[in-house]
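Let me give you the structure first, and then I'll get to my questions.
Apart from one protein chain that is not included, each protein chain of the complex appears where it belongs.
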Amino acid sequence: MTDRVGNAAAPAVEMRGIVKRFPGVVANNGIDFAVRPGEIHALLGENGAGKTTLMNILFGLYHPDEGEIRVNGRPVRFDNARDAVRAGLAMVHQHFMLIPRFTVAENVILGAEGPGLALDREAARERVAELSAQYGLDVDPEAVVATLPVGMQQRVEILRALYQGGKTLILDEPTALLTPQEVDELYSVLNRLRESGDTIIFITHKLREVAAISDRVTVIRRGQTVGTRETAETTASQLAELMVGRAVSLRVDRPPAHPGEAVLVADDLHLTGSQGRAALNGVSFELRRGEILGICGVEGNGQAELIEVLSGLRRPQRGRVLLKDQDVTATGPNRRRRMGLSYIPEDRHGRGLVLPFTLTENVLLGNVEDPPFSLGGRIDYPGIRTLTQRLMRAFDVRAPAPETPAAALSGGNQQKLIIARELQREPDALLAVQPTRGLDVGAIEFVHKQLVAERDKGRGVLLISFDLDEVMDLSDRILVLWEGRIVGDFPGGRVTRTELGLLMGGRSLDEHAPAAD
Amino acid sequence: MSMLPPPTSGDALPPANRMFGALPTVLSSLLAIAVALFAGAIVLALSGENPIPAFEALFSGAFGGQREIAETLVMATPLILGGLAFAVASRAGLFNIGIEGQMVVGGLCAGLVAAWDPGLAAVIHLPLAVLAGMVAGGFWGFVPGFLKAKTGAHEVITTIMLNYLAYRISTVVIGQEALPLVNPALQATQPAVDAARLPRLLEGTRLHAGILIALVAALAVWFLLYRTVFGYKIRTVGLSPGAAAFAGISWGRTIALAMLLSGLLAGLGGTVDALGLQGRYYNITLGLGFTSIAVGLVGRNTPFGVILAAVLFGALAAGATKMQNTAGISRDIVYVLLAFVILSVSGLAVVQQLRQAKRLTARARARTRDRAAEDAGDPMVEPPPPPRTI
Partner (left out) sequence: MALLTATLRSAAPLIFAAMGGLLCERSGVTNIALEGFMLMGAFAGVAGTWFSNSPIVGLLVAITVGAAGGFVFAFWAITLRADQIVAGTAIVLLGLGLTSFLTEQIWGQAGSSPGVERLPTIGLGMNVLLPVAFLLVPITHWFLFKTKPGLRVQACGEKPEAAQAVGINVAKYRYAMVVISGVLAAVGGAYLSIGDLSQFTTNMTAGRGFIALAAVIFGNWMPWATMGAALLFGFAQALRFHVQALDLPIPQDLIIALPYILTLIAITGLLRQSTPPAGIGRHASEG
């Protein structure tokens, strides 16, 4: 760190005129970006703006086609992550790069185990405990990572970054999986790091986070830098406009709901999860026609299991699922689909689509056994092709032809195709799980409008999302799921983030929000 | 025999054809074969043989005249069925390395039924023997499919074990002195009675009606995979178990049935070899199972590709006999060539897929201009195949 002393004015990281082309697309098209030593610098841009590419370039995973990178004023050229680490950079990944079966200490030292052949676990443990105490991270070095909650796993990643000698930490969408309280704890950890002289690059697409934690912010759009601002001197709507390139309404336009009778009922659902823990522990609720019922909660609190039980992929050990007053607990997904339950799954690529299949073949997914899709075991391909063309027009799915493989579509168009397929059945109840994950603003608006339109047609929409903002913006009623139980039930618009956050973190509303540390 | 791609209306071609176009696929398969032959020539040269006369003998043994061509088709017949068996399992996401065992039990059962002589008419006895072979092969394929569905036991291990078990059972049955249907001294069943033999198609050659059965089977498999609900289920399960679950397609049921069908086809392959070519079932290692895997791979697991690849490998087998007789080179070199073909096909396929994926992605991004710049991190192209757990 003599560099820093000797060159105090130089930016900790500077990227100038970065251009990166991939076949057919320019991911980064002239990005300028400079981070002062000791600041928290937010890198703001929506999904697909080029943030990930830029960081992969900074981290040596790609070489830029044009442009220059300087670290502490010195030009660098990294060939792999190790070079970047050596220069004092460290990445805290969005999807944690931890090995679940290893202990915390093993994960932290991996790749930097020290000299010699034999593994000195004792020394590693001590060093990790020391670092953990020094930054107040409170991590047990002996714990197996798979058993730790998400917030704790993230601290392990931070710990590793520090252990490896990282002076500039890059956090890629670090709040995606955290409760609001865990986010607060993360902020205080980051503040402590800043106080001890570390530099932090905070990648996000959420405006609130920029305001809450950063000193300065650089906005990128479509692969280009559109501006760098002092955070204190800008507003959320200015940043939003910079990020999207036009004025955006941050609110979903939503007339009042007129809920009708219950269409989908969960009645005391119990299910044991994969590790023998109760994944669902007596979940009950009613979804009524004409409402959007949002379920919020931190990932891993029973959402996956609840979706599987509601959609018919799994049977609960106890309890019932009623669809239009009929007990469907023992029926599979196809029967429920025929009875009027449509399902937009969270995982577009793994569940909602068969990527190598054509659009036509994907429209068949879940429908193939029903007339008019097939008759007597034989598929009516010409008929389905016509239907696919109609759906493509109606839902603005941009693709050359129904024969295009789904893999060739952008994320937004893939999601539109799924929504088109699920809505063409005119369902009575719609199960929408993380329906906008990874989409850009335009596609998000489209999906939200569709959900509201379905509601206004008198359909029941169950929205399950880890994005608290999405749930709060769209829902007429909000439930909080925690450890397989519904721990909160609020009318939409009459509950605060803090209240929801407390419940999502397993606390009661009587408690005050915890202090920053 | 048609060498052309399937007669389909342009709008609903199977995705493999549509994605890669028939011609480049054929070309890359040919390239793979050329690479493999070249590598084989190097092996021959290194072992002190001149590869040129060896390959000449190989070629003339395969295509030198009517008899040679007929012989090529004779050798191709069980390979078409075996290759189809491999293709059907592959489409369901399974690697059926147990085709050998399924052919053994199929051939054995068909041979036993064919050797039995209650004086039935050919219209009854022949179908009965064929059915016996198909059922036995189907059962031998169903078992690993069922085990995988129920317990997750990996089909590669179970089918390999079932191969060895099939040999053992065959040896025990053929060795029974007390059983009148077998000839332990010859290590074979008694000869098939005339009513249970597949008729010869061409005098002066060994070409038999099995080739017609194989071609009909290829057509049937094509129709099944690309025109029926069951075929759709097989392909969905093979490409995306998650999407299959979403669509209410039972993974276990589908893979068990796909393996049943795969075994059925393999059993039929063993059957046509016994009832058509040999006239009885011989208890010897045929090696057809491994060749069938190569046929499936080179044929890209499409029925028509399988036919072409089977003819190619049939030619290799037919030519190798002549090569051994005239050039004095061990016909085991064919297995070496097979290994090279599998290696070059699997190596080239990957290279081609990577390039294809890039091109596909680029084209799609250029066309759908709603997002000019997309993070390269976005997985536009299917992630690598699901982990195989062995």
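Labels A and B are assigned to the chains in the order they are written; within every chain, residues are numbered from 1.
Assume a contact is a pair of C-beta atoms (placed from the backbone, for glycine too) under 8 Å apart; a residue touches a chain by one contact, two chains touch by 3 or more.
None of these values were measured; they are calculated from a predicted model.
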Residue of B:Val26, B:Val43 or B:Leu219 in touch with the missing chain, whole complex considered: B:Val43
Touching the absent chain when the full complex is considered, from B:Ala70, B:Leu147 or B:Ala192: B:Leu147
Missing-chain contacts mapped onto chain B: 43, 47-49, 95, 97, 147, 150-154, 156-158, 160-162, 164-165, 168-169, 171-172, 175, 290, 293-294, 297, 329-330, 332-340, 342-343, 346-347, 349-351, 384-385, 387-390
Residue ranges of chain A at the interface with the undisplayed chain: 61, 80-82, 85, 91, 93, 96-102, 106, 110-114, 116-119, 160, 164
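Methods note: only the chains that are shown with their structure count from here on.
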Inter-chain centre distance, chain A versus chain B - centres from mean C-alpha coordinates, in Å: 44
Contact footprint of chain B on chain A as seen in their complex: 20, 22-29, 47-53, 56, 62, 222-223, 311-313, 332-335, 337, 343, 345, 347, 349-358, 360-361, 364-369, 374, 377-379, 381-382, 385, 398-400, 402-405, 407-413, 438, 440, 442-443
Chain B residues within the chain A interface of the complex: 9, 11-13, 15, 18-19, 227-230, 232-233, 235-236, 239-240, 242-243, 245-248, 358-368, 370-383
